[in-house]
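A single protein chain has been omitted from the complex, and every remaining protein chain is retained in its original position.
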Amino acid sequence: MKRAYRNHLVILLATIVVLTLGTVLLDQNVQAAGDGSITGSVKLSGTAPHMKGIDMSKDPYCVKQHENSPVKMENVVVGSGGGLANVVLYISQGLTGNEASAVPSEQPEFDQKGCMYTPHVLAMDVNQQYKVVTSDQTTHNIHPLPAPGAGNIGWNKSQPPGAPPIVTSWKAEEVAISVKCNIHPWMHGWFAVVKGPYATTDDSGNYTIKNVPAGSYTVTAWQEELGTQTAKVTVSAGGTGKADFTFKAK
Amino acid sequence: MATTVQPPKIEERRRPNRPSTDSGNGGGRNSVPAEGNLRAVKEHAPPPASTGIWVGLAAIGMTFLALTSALVVRKGSALDWRHFTLPSILYFNTLLLLASSVTLEVARRQVAGFMGGSRGKDANPARWLYVTLAFGLMFVAGQYIAWRQLSAQGLYLATNPSSSFFYVLTAAHALHVFGGLGGLIRVIHKLKQLTLRRSTLDATSRYWHFMDVLWIYLLWLLWAKL
Amino acid sequence: MHDMSHVAHHAPPTSFIRKHVFSIDHKVIGKQYYGLALAAVLIGMFLSWLMRIHLGWTNFAIPGLHWLSANGAPGDVMTPEYYLQLMTMHGTIMVFFVLTTAPFAAFGNYFLPIQVGAEDMPFPHFNMMSFWVTFVAFLVMVASFFTADGPTLGGWTQYAPLSAVGAVSGPGQGMGVVLWAASIAIFCVGQLFGSLNFITTTLDMRTKGMSLWRLPLSTWGWFITSIMGLTAFAVLMPACILLILDHVAGTSFFVASNLVLNDQLQPHSGGSTLLWQHLFWFFGHPEVYIAILPAMGIVSHVLVANMRRPMLSHRVLVYSMGALAVLSYMVYGHHMFVSGMNPISSIAFSFPTLIITIPSTIIVLIWLGSLYGSRLRINTASLFALGMISMFISGGVSGFFLAQPSLDIMLHATYFVVGHFHLVMAVAAIFGIFSGTYFWFPKMYGRMMNETIGKIHFWLTFVGAYCIFMPFHYLGLAGNIRRYQAFVDDYLQPLIPVHRFITVAALATGAAQLLFLYNLIHSRFWGEPAPDNPWEATSLEWSTPTTPPPYDNFGGKLPVVYHDPYQYGIEGSTGDYVMQTSPEQIKTVGDEA
Partner (left out) sequence: MAKLFAITIIIIAIGSAIPIVQHTWWLSEDISTHGHPIDEQMSETMAEAGISFLASQILLAIFIWQYSKPRPGEKIKNFPGGAGGLVIAAFLLVGTEVLALGAFGAKAWASIYLTPPAANAIPIQVQAGQFAFYFRYPGPDGTFGPVHPEMISEANQNFFGLDTDHDADAKDDIVAAEMAIPVNREIHLLMHSKDVGHSFHVPELRVHQDFVPGLDLSIHFTATKVGKYEIVCTQLCGLGHYNMKAYLYVMSQDDFDNWLKKEAALQ
């Protein structure tokens, strides 16, 4: 009788501990996944730089993929109304540690299609899992080259046709890691590894950073050729901050 | 009853059926010391050790020949070869090594004297062997100092092909000298145990003298090429 | 530093370790080398199977391959780098750990001291080290399979700068190359110890009456090979050390200036690419003869016993083998005709390369001429010996082509070369190993091998080997480049059916080797007990007091030699032969002696 009572006590205490811990954790998650957002557009002023055409004649398969649409380099892609595509936007200041270290669960996809990388620039969170897939019937090689000392370790793997996706992640913040295909030297892209919420501009240069908690931040826009720009934004709880950027053509 | 056949005419057949005179010693005879009595050690060193040491030295020589040709080719392959003056301590080290050869030779002759039965008055091979050992160690230490002097000048292994070859060649030689030192220690030990055989001592001293010659060659090479 | 006290009258060890593991008995060491070679050849053969399947059906998923390497075979499909890694390991393991260890180190260690009538090698501890050092080298080589991005993909020739710039040049080019070079350097040390013993044994440990000309041809093969080994491996070792330094110490022995890999300018300067090739091939070509000369000796030794007559000329054969050894150092440049070497030196190298065919031809003619008028006995050993001759001829004639720089323009780095060296060096040497195994197994283990299985094994191997390697020459003529993991070039597509044929043949022939493995194991334990001299042979290994020979080979007293090694086809008291140790006069009808 006495022993049973003691057991009940133990169980009760245990439940209380679990509950309190649980609520604390949940509470943090709620904070990190803020429901505000930052939106805006990135434009290029001046004439867009000349993008060389890509000669894929080395690999007839690649040539066949673009028979009636000549391929150009994608270092600077200007869309309708001077919108800049493939610009990465992320919050460089203002996030608390927890908010910055929250990792989204979805896996962004880096596809090898027609012997080009789509997207040309893939943004992701530190420790966020991303997927490298191939849609081509020729063997590709993926060779990310992080800067030495940045805390990321480079790798170099090939993907034969029909090989399963490579799923991995990056340990440290780095904007941006250059990606090459050693078999097709013209294939080149970027991994932008950032802390906290991020976004990449679409073809017309528009973007929206979601899940931004209330607060005032510095938003940084990175373009592989034109460098970075920053802007201060304030986001009210559940509200929308706005930040537009304009890069000057070199 | 075996069938009788006409044998093929083959020059081997024309040799006598007696045991021929040019024969080896069957291996391993003369090789056991007579109960540690140094006087009673066989005068004639069995061939295997002496042949073996020559074969071994041939291999070592070949290795350094390869490195030499590598040096020559590499020097000619590009214009990035930077000359530098050798640390002067190397010449002092050379003297040390030469001296060690002399002392080792003295020790060897004294042991030979033992075995010939004509014992000199105050002959003490062990002492001379210790001196040789000391000289050898001083040589290696000297080489190390030479390295320190070079690195003090900012000449490291990867600084320039010339310094690379300097370190590689001296290191390879020093490594072989260490082997020789091991041999010397072994000889001293056996001398103390009174189980030393002429063959062991002769082989060791040949090796040691070869290290000497090799070093003088290397010194010339480095002096001429660096 | 060379202790002799182990040479004479040392008591056999009793503990298991000293007896079977760290033994200083040359016979045990020989068996250990044989075991190492067996393990290595099984690995090498398995790798070649994977490669062949991939070449025949490039995108075929080999079930379970991803267990071997998750990166190398995602979804069981082999990646280009993994193919090259397997290829490199296949070449390295086969050349170093099979073709060098089995015919030279394994049989040489076991039988050379017995054939010269010695109790043991003069430096048994060096001998023991020789094996264990080689074993460590093998472990290091295999270890590179378990590094992050696998073994090196640079091919067994490891041309710089691909091998020297490091991981930036591809998977396995960092740690993989370092392990490779370290393993080879260690291997060289082991073989130097071995050669030291072989040479000294042959020169100084011969028993009474055993003059140099009374040495059996197998002993001559090992002796000449050991001299080559001493010089060749002494050159490869420093080369490997320089290669390692380029990796770990940032030196520039082999890496030229201004190299740009993956858009990164490499920090090296002024290294010489050709330097590596010169150093490597100065070793590499003699290495080919290091693989084949012992096989020649073994095959000659087996043949005379089964032809029941001596060679047409013992001495000419020995001189020819010696000539091969000497010339092999003057011809290495024929590997570099189109490598950017001075075109004039290409011509200079082509003539000795052509001239080396003369001693080879003499050797073949002596074999054929001795076959003429002989009393040939057909058994598995002699079948493999004769098969080796056939293979050596087939592989040898393609040398005519590759010796000429002008033809090298068309044939360099094609499958023609691959076919050539597989036949003349690999298959011929392996046939020599098989022949020696079937011939000497009774002496080594005291039991006969199964002849029926042996003959089946021979037929499958002989026909299979031709089915695999003859088509290689056709592929080469059609311009099929070697070391391609897939054939994407338009003019190579039509050749894929030939590759599929080869793949099938390779799988079948490889499977046939399991018969040999079974025969080895079964005969070892359950074979018929062997008599002391099953082949009625004359050389010293057949006059040991017991079978297998006792610890000191001759039971305390050394044999005395009265005759040349091969006294066959004459009237002796025992039959148509007279043992080397028999003091009897050689009685022959009409003999003036």
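By written order: A, B and C. Residues from 1 in each chain.
Assume a residue touches a chain if its C-beta (ideal position, glycine included) is under 8 Å from a C-beta of that chain, and two chains touch if they have at least 3 such contacts.
Quick caveat, the model's predicted, so the values are computed rather than measured.
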{"item": "Residue, one of A:M73, A:A172, A:A214 or A:A231, that touches the chain absent here", "value": "A:M73"}
{"item": "Touch criterion as defined above, residue of C:I227, C:A295, C:I389 or C:L540 at the omitted chain", "value": "C:I389"}
{"item": "Residue touching the undisplayed chain, where the options are C:A148, C:V248 or C:I409", "value": "C:I409"}
{"item": "Of C:A381, C:L475 or C:M579, the one touching the omitted chain in the full complex", "value": "C:L475"}
{"item": "Sole residue of C:Q32, C:S272 or C:S300 that reaches the chain not shown, by the stated touch rule", "value": "C:S272"}
{"item": "Where the unshown chain meets chain A, residue by residue", "value": "52-59, 73, 75, 139, 141, 158, 178, 180, 182-186, 188"}
{"item": "For chain C, the residues touching the chain missing from this view", "value": "79-81, 84, 153-155, 159-162, 165, 169-171, 173, 255-261, 263, 265, 270-274, 307-309, 312-313, 316, 338-340, 343-344, 346-347, 350-351, 354-355, 357-358, 361-362, 364-366, 368-378, 383, 386, 389-390, 393-394, 397-398, 400-401, 403-410, 412-414, 455, 462-463, 466, 470, 474-475, 477-479, 481, 483-491, 495, 498, 569"}
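As a working rule, only the chains that are shown with their structure count from here on.
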{"item": "Top chain pair, ranked by number of contacting C-beta pairs", "value": "B-C"}
{"item": "Far-end chain from chain B, centres as C-alpha averages", "value": "A"}
{"item": "Geometric centre distance via CA averages, chain C-chain A, whole Å", "value": "55"}
{"item": "Distance between chain centroids, defined by C-alpha means - chain B, chain C (Å)", "value": "31"}
{"item": "Length of the line joining the C-alpha centres of chain A and chain B, rounded to whole Å", "value": "65"}
{"item": "Residues of chain B that touch chain C when the two form their complex", "value": "2-8, 10-15, 17-20, 22-29, 31-32, 46-49, 51-53, 55-56, 58-60, 62-63, 65-67, 69-70, 73-74, 77-81, 157-158, 161, 164, 168, 172, 179, 182-183, 186-187, 197, 199-200, 203-204, 207"}
{"item": "Complex interface listing, chain C residues touching chain A", "value": "59, 71, 74-75, 77-81, 149, 167, 170-171, 262-264, 486, 488"}
{"item": "Footprint of chain B on chain C - complex, ascending", "value": "1-5, 7-9, 116-120, 122-123, 192, 195-196, 199-201, 203-214, 230-231, 234-235, 237-239, 241-242, 245, 249-253, 256-257, 269-272, 274-275, 278-279, 282, 309-310, 312-315, 373, 558, 560-564, 566, 569-576, 583, 585-591, 593"}
